[in-house]
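Only a single protein chain was left out; the remaining protein chains are all shown in position.
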Amino acid sequence: MACLTFDPSREFDVIPLGRAAIDFNPVDINQPLEKCRTFTKYLGGSPANIAVGLARLGKKVGFIGKVSDDQFGKFIKDFFVRDGIDISHIALAKAGISLGLSFTEILSPTESSILMHRTLAADLQLDVSDINADYIKSAKILVISGTSLAESPSREAALKALELARKNGTVVAFDIDYRPYSWNNADEIAIYYSLVGRTSSLILGSREEYDVMERLMVDAPATDAQSAARWLGFGNRIVVIKHGKQGSTAFTADGNSYRVKPFPVTAAKSTGGGDGYASALLYGLLEGWDIVDTLEFASASASMLVAAPSCADAMPSAAAIEAFIKAEKAEYGEAIVRD
Amino acid sequence: MACLTFDPSREFDVIPLGRAAIDFNPVDINQPLEKCRTFTKYLGGSPANIAVGLARLGKKVGFIGKVSDDQFGKFIKDFFVRDGIDISHIALAKAGISLGLSFTEILSPTESSILMHRTLAADLQLDVSDINADYIKSAKILVISGTSLAESPSREAALKALELARKNGTVVAFDIDYRPYSWNNADEIAIYYSLVGRTSSLILGSREEYDVMERLMVDAPATDAQSAARWLGFGNRIVVIKHGKQGSTAFTADGNSYRVKPFPVTAAKSTGGGDGYASALLYGLLEGWDIVDTLEFASASASMLVAAPSCADAMPSAAAIEAFIKAEKAEYGEAIVRD
Amino acid sequence: MACLTFDPSREFDVIPLGRAAIDFNPVDINQPLEKCRTFTKYLGGSPANIAVGLARLGKKVGFIGKVSDDQFGKFIKDFFVRDGIDISHIALAKAGISLGLSFTEILSPTESSILMHRTLAADLQLDVSDINADYIKSAKILVISGTSLAESPSREAALKALELARKNGTVVAFDIDYRPYSWNNADEIAIYYSLVGRTSSLILGSREEYDVMERLMVDAPATDAQSAARWLGFGNRIVVIKHGKQGSTAFTADGNSYRVKPFPVTAAKSTGGGDGYASALLYGLLEGWDIVDTLEFASASASMLVAAPSCADAMPSAAAIEAFIKAEKAEYGEAIVRD
Partner (left out) sequence: MACLTFDPSREFDVIPLGRAAIDFNPVDINQPLEKCRTFTKYLGGSPANIAVGLARLGKKVGFIGKVSDDQFGKFIKDFFVRDGIDISHIALAKAGISLGLSFTEILSPTESSILMHRTLAADLQLDVSDINADYIKSAKILVISGTSLAESPSREAALKALELARKNGTVVAFDIDYRPYSWNNADEIAIYYSLVGRTSSLILGSREEYDVMERLMVDAPATDAQSAARWLGFGNRIVVIKHGKQGSTAFTADGNSYRVKPFPVTAAKSTGGGDGYASALLYGLLEGWDIVDTLEFASASASMLVAAPSCADAMPSAAAIEAFIKAEKAEYGEAIVRD
């Protein structure tokens, strides 16, 4: 029996809510950012990447967000349109508000960091008046990115969307997507993450992300089993806890848990895997696949993204993921990612 | 069987959280405020009044709030100390932050309004660092005033207190205490009221207050029974819905409801009744009284406050309320406030 | 020969620019403010008092300022209308902006202080769009109160008025009116005071006020003669430096200086004298009087105000000032205030 069921009559499979931004990655890498002179522009932002990922997998995708009313906002919308993503609910920020930018510093193949330019970023200016009940009602799944909760007015916009999803039977997937630089203090993170996690149907996060979410609830960090029990207890149907290269576990409302490891690949960068994972996971769930198959598919997408030089640009089709899995299993054995 | 039970080992019976402010009431009334020349200073703010009300009823009371670091803040703290209220968790706002002030306009015995001076008011500067887990753990009941949710950082401070109360088994009473002028928009009100109402144990509000809280949840205003079912369904044990002079109804988790009307008095003003009601209601619950007796006691306190010229100053003792009930019943009959 | 000449064709004698506010003075005085329970409401704000003072002296007076769009703003405008002051250029602040309030603490006849409630006060919201060139052109004298320079957007409104006065030949009287609580830092005070003082025609200030204005210009506090030389050198025609009970000196562009002492009175309070002084001084200048007679008249008005229980309410007529001077001279001798 499926953990989650979706209303087949809905127009959109998935509508992510949150930031769409631009990443500038240096071309002349392996040196400090101040020395890099040439940069390539990419679509960025976790919910934007998830939207592209699901569109590439053939799903009908919308988006709720806000972009700058300039060429960079147009870049986002053009990108989405090319991938068939509905942009009817991407609002334009008022004049003077810029798109959030990230500049990646790649010191070496294993050392990277990000310089954020996100002061009053357009995505965090999303406000309650931008949230449309009919649009949320038209989606099988609403993905709420945790970063949308970091500041007002985006915070309230996300909470309004959550409330409307609840009212209208839209499944809420909460992608914790923790970005420390966006937040004022640890208490706020714990408060708002747990508010959403308490009423979502699916939570996706790393062990660290569950720890920051549970900070006001526990006296000591919880185990995965304890966290899963807590959030399933609040009514979630699936709780996914990720441990990076050690793999991830999905705990389901029926009391089972399923573990999957990454496929062995040579990492080109340390980012993007999570967004590939999330989009492929939602794809499997929408397809009604077994959790085990879904997780394997998600893990494959994550591994492909980590091995690719970019994020949204590199989001694979279902056929590509299937081919990747087949090739990996041929080389490493059928059970390569399963415990 | 009692709807709510309390941990008898806790030091404080009740700790309200929220605003303590000053009301300036004109002496030369029955004319527009611009013409009034002389004003009397009173303690104001719903949670402050409730604190005083419960202290007068003999309960051990604390307070979580923030006041200006000046003579007006000192006035609040001095007032509380005289009534035996613990002020150890009333923080001082930084320099330049003023106490919230309310100036009452009394055009006639039945027409009054309030001119608010609450820009960056001290109470709304309460922040998460002011919230102490041990203090919340030391209380049987935490009263959260809805106005504390109107703005950051007080909003997050209240939500942190809510989370800590939940963790530590402190009963949360949510006094909706709706003040339109404090809020940005109707969506925010609905979002934050419902977040608290969803995890409290007791909700106190007028019909209008439930309507603003439920705005994103319903397509048309609910009936009292529907509202009660909703909030009891989220886990509340008692849901009180007030209809002004038409009386109020308490719905309890066991499926019963109890209705009480006001005692007939000559109103001196239109404010203060709710705070008298709340403090007397919490008193009855703490005493383990029947709901019916508790409601009658609450109604009596409310009526006494409405008939009095002031609020906190006029909060009655338990003996005074009992005497009032006895006298009213002698005059109007035993069942005067019961349906 | 007069130090200053005025265009007789102009409709208004004087238009002060700056704050109109409310003072609440305790009735139950000689105790800390937190203990005072009853307060009387008065018109306050130095430029507002000067406007009333000049209107009482029979001059045609306007006003440039901003008040709250509520009963307190209406109180200000009603007060001005009763005194015949033109209110056509008193703008209304947007909703949520309150009038500035001052609560006086009178610990004893000689110890007093003020508790300010001026966060985002209406007067400091005056902005450049509120400044009308024709209105400034219609005045013989524009009085700029230094406090209007403390914050944007009032700061720029005052500087725009200054520029337009300069363009249109309106005499600028700069009343330094230093209120430390309004300012961010000492450098800003020095910067903006000196910007105005450099292009005004008349400066009124205490020794302390010249010191804060000259802070970035000098290595050690200047003497009165040095200050006078500096500001006359920038083009001012009259520089008045006040020393409280020790009297004041007017330095004029022709190189002369005139000193006057206060009339001996029993002070009822320590405020208001400066506003009486300023309005009477401008009156004498407008009348074309000798500086010496003007100063004596200003000193008399100041002394009358200090002896009165209120400020704007107590602004005297010219006849009253003349009678006061006559009575004082009869008692203390003709040269009582002259050196």
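First chain written, first letter: the chains are A, B and C, and each begins at residue 1.
In this text, a contact is a pair of C-beta atoms (placed from the backbone, for glycine too) under 8 Å apart; a residue touches a chain by one contact, two chains touch by 3 or more.
Predicted, not measured: the structure shown is a model, and the values here were computed from it.
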Practice prompt. Taking the whole complex into account, name the chains on display that the unshown chain touches.
Written response: A, C
Worksheet item: Per the definition of touch given earlier, which of A:P32, A:P109 or A:G169 contacts the omitted chain?
Response: A:P32
Fill in: Absent-chain contact - pick from C:I29, C:I87 or C:V128
C:V128
Practice prompt. For the chain that's not shown, point to the residue among C:L195, C:V292 or C:A320 touching it.
Written response: C:L195
Discussion item. On subunit C, where is the contact patch with the chain that was removed from view?
Written reply: 128-129, 131, 152, 156, 159-160, 163-164, 167, 185, 187-188, 190-191, 194-195, 216-217
Discussion item. Which parts of subunit A face the unshown chain closely enough to count as touching?
Written reply: 24, 27, 32-41, 70-72, 74-75, 78, 96-98, 101, 103, 105, 115-117, 119-120, 181
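Following the convention adopted for this analysis, only the chains that are shown with their structure count from here on.
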Item to complete: Express in whole angstrom the distance between the two chain centres, defined as the mean CA positions of subunit A and subunit C.
Response: 61
Worksheet item: Using mean CA coordinates as chain centres, what's the subunit B-subunit C distance in Å?
Response: 45
Worksheet item: Can you list the subunit B residues in contact with two or more other chains?
Response: none
